[in-house]
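The other protein chains are all here in position, but one chain of the complex has been omitted.
Moving on to chain A:
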Amino acid sequence: MLKQMDGSYAVGEAVALCRPQVVSCYPITPQTHIVESLGKLVKSGELADCSFMNMESEFGAMSACIGSSAAGSRTYTATSSQGMLFMAEAVYNASGMGLPIVMTVGNRAVGSPLNIWNDHSDAMSVRDAGWIQLFVENNQQSIDVHIQAFRLAESLGLPVMVNMDGFILTHAYVRVDMPEQEQVDRFLPPFQPFQKLDPQDPVTMGALVGPEAFTEVRMLAHKRMERALDVIPAQMEAFANIFGRDSGGLVKKHYEGEADTVLVTMGSVIGTAKEVVNELRDQGESVSAVTLRTYRPFPTEALREAVNGAKRVVVLEKSFTPGMGGIVYQDVVAALAGTGIEVQSVIAGLGGRPVTRESIRTLFAGCDKRTGFEVLDLDHATLDREITRESAVLDRII
């Protein structure tokens, strides 16, 4: 059904269509409306047979998800930014125990300085936690990918994080096609856990594992991740068969054929980027764009295929590691090792700084002379002034 709605409420409705049994959460901007909408759906009875747990913290919220999922219920939560860091210990725990929890992340910067606006720092802070990490480009995808996320999580025994850009998507009021319950039921069977806490069949979960088996347990998680690389495209196809839409998947090649310069990004920035790429292509330039829709497991093969024939790949990302530079860039470098393709690193959109068409034009314009990583739209005057001021003090200490 076509509807004009806020991105967060759309996610709430999509999650409700998946019939979660326990929703456990704690509010944080910009994720808040997602859990508010689910709270309302549960309270009104529209989402039946579901427990809505309003927890004392994100750490508690993810912990309750762990208990709920281990006891055999389909379980959902959502967070952002500081909330993600506050629950981080439990985030690792959930994947270590192979619990198919689905979590939405309304991506937001991590402070200090306190900043509520969008970038991908929160997702990156738990990059190595063993969760499948999906990124959506628009609000239709966020609906569709959530529906796929439950099936993916439950078929692999791994938790899945659906990343959607805070404000840009969570607060965007756009038209979406909300699936029918009957379609979702056809796509998503009831949750059948591999194992659960059951007095009729007692199991011990979360044992202490020493050096003699810990590596094997980690490798098991890796093997499941590798399996996901096959399962994700297969489920995307199954989804398309029922819903008539291509949504999700590993990587999205936005233009047919090969190009000299390929932009690689994640999330909603592709909306603006495509406008510029269209312009440049109209001017006869050999440029193209690819989005990583799955970030963990990293879709190495799919990316290599998507950028095949390129002279250079420019990774545009909303994440940054001080002391090194781009984070996704490093993954792309590793994935394209041996192909001879030059990989460039561009960082933009940190803490909500808009990535404009003009920004992306300068990105393409700088391709011939770029060395090291580049930060778009940087206020050099402020930066230089602060560096001078700091060095006056710091030099004394050295």
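The rule is simple: contacts are C-beta pairs under 8 Å (C-beta built on N, C-alpha and C of every residue); 3 or more make two chains touch, one makes a residue touch a chain; residues count from 1.
Criterion: contacts and distances are computed from a predicted model.
Visitor: Between "Pyruvate ferredoxin oxidoreductase beta subunit", "Protein-export membrane protein SecF", "N-acetylglucosamine transport system substrate-binding protein" or "SCO6045-like C-terminal domain-containing protein", which matches the UniProt record of the unshown chain?
Guide: So, among "Pyruvate ferredoxin oxidoreductase beta subunit", "Protein-export membrane protein SecF", "N-acetylglucosamine transport system substrate-binding protein" or "SCO6045-like C-terminal domain-containing protein", the name matching the hidden chain's UniProt entry is "Pyruvate ferredoxin oxidoreductase beta subunit".
Visitor: Among A:D128, A:E216, A:E256 or A:D379, which one is in touch with the chain left out?
Guide: A:E216
Visitor: Can you tell me which of A:Q21, A:N163 or A:S288 touches the chain that was removed from the display?
Guide: A:Q21
Visitor: Name, in rising order, the residues on chain A that touch the hidden chain in the full complex.
Guide: 21-22, 24, 49-51, 53-57, 59-61, 63-73, 75, 89-90, 93, 96-98, 157, 194-195, 197-199, 201-210, 213, 216-217, 220-221
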